[in-house]
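Left out: one protein chain. Kept in place: all the others.
Right after this comes chain A.
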Amino acid sequence: MSLKILVAVKRVVDYNVKVRPLADGSGVDIANAKMSINPFCEIAVEEAVRLKEKGVASEVIAVSIGPKQSQEQIRTALALGADRGILVETDDALQPLAIAKCLKALVEKESPDLVIMGKQSIDGDNNQTGQMLGALTSMGQGTFASEVDVNDGKVKVTREVDGGLQTVELNLPAIVTTDLRLNEPRYASLPNIMKAKKKPLDTTTPADLGVDSAASVQTLKVELPAERSAGVMVADVAELVDKLKNEAKVI
């Protein structure tokens, strides 16, 4: 088997950065924040590259939708082993439905057998795009994957669900969204980072793909969550139990 795999990677504020609202509450202050590839997308790239290394896949294409700088995240994917990249360049903050429509247009162009995405972007915390792409392309979806097994024109996906684990089987082409336990992404080696600079990277736009970027959901305000009032340190277990019983009255 030699599958063509499309991987979607998003440029997001690094997971170590604690963001704050802008002074006027109109958005989040990310002006000088460190940007990275969304961790779940990194897991998606790793999974695709492993499938290629196992001989299951023959080509891995990394796609990102966002500003010009999203090239950096595509190059990261290329350094991890993806073969070529596509940037859908836009300065608009597209919502998951519009992102899914861009990806649908690329799916129609590239006809991948498998699309691997993250389960969630850690900025918007949407957890939507893979499922939406599934609906738009009539592909099956294996979300929150902790194990992926491609065989005989089908993919078996073990999913992390609230009650434990669930396994489903999907006809190819299909969509997989990654959960944390799917794999541990490798670090890109320096030679591979150098090689990635020479790999092909095409650029297109939402308009070229026929996608309207208009957003039906507007952000009216962004604010800090309610602060918790300061707590106290207790000296020992006896004091802790006393406080929980007599002060907080929770046990």
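Just so it is clear, a contact is a pair of C-beta atoms (placed from the backbone, for glycine too) under 8 Å apart; a residue touches a chain by one contact, two chains touch by 3 or more; residues count from 1.
Going forward, contacts and distances are computed from a predicted model.
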Omitted chain per UniProt, picking from "HypC/HybG/HupF family hydrogenase formation chaperone", "NADH-quinone oxidoreductase", "ABC transporter permease" or "Electron transfer flavoprotein subunit alpha", is "Electron transfer flavoprotein subunit alpha"
From A:Met35, A:Val168, A:Ile193 or A:Leu209, the answer for touching the chain not displayed is A:Val168
For chain A, residues touching the missing partner are 13, 15, 18-21, 28, 40, 95-97, 100, 119-120, 122-129, 131-136, 138-141, 143-144, 146, 156, 159-171, 174, 179-181, 215-225, 228, 231-234, 236-238, 240-241, 243-244, 248, 250-251
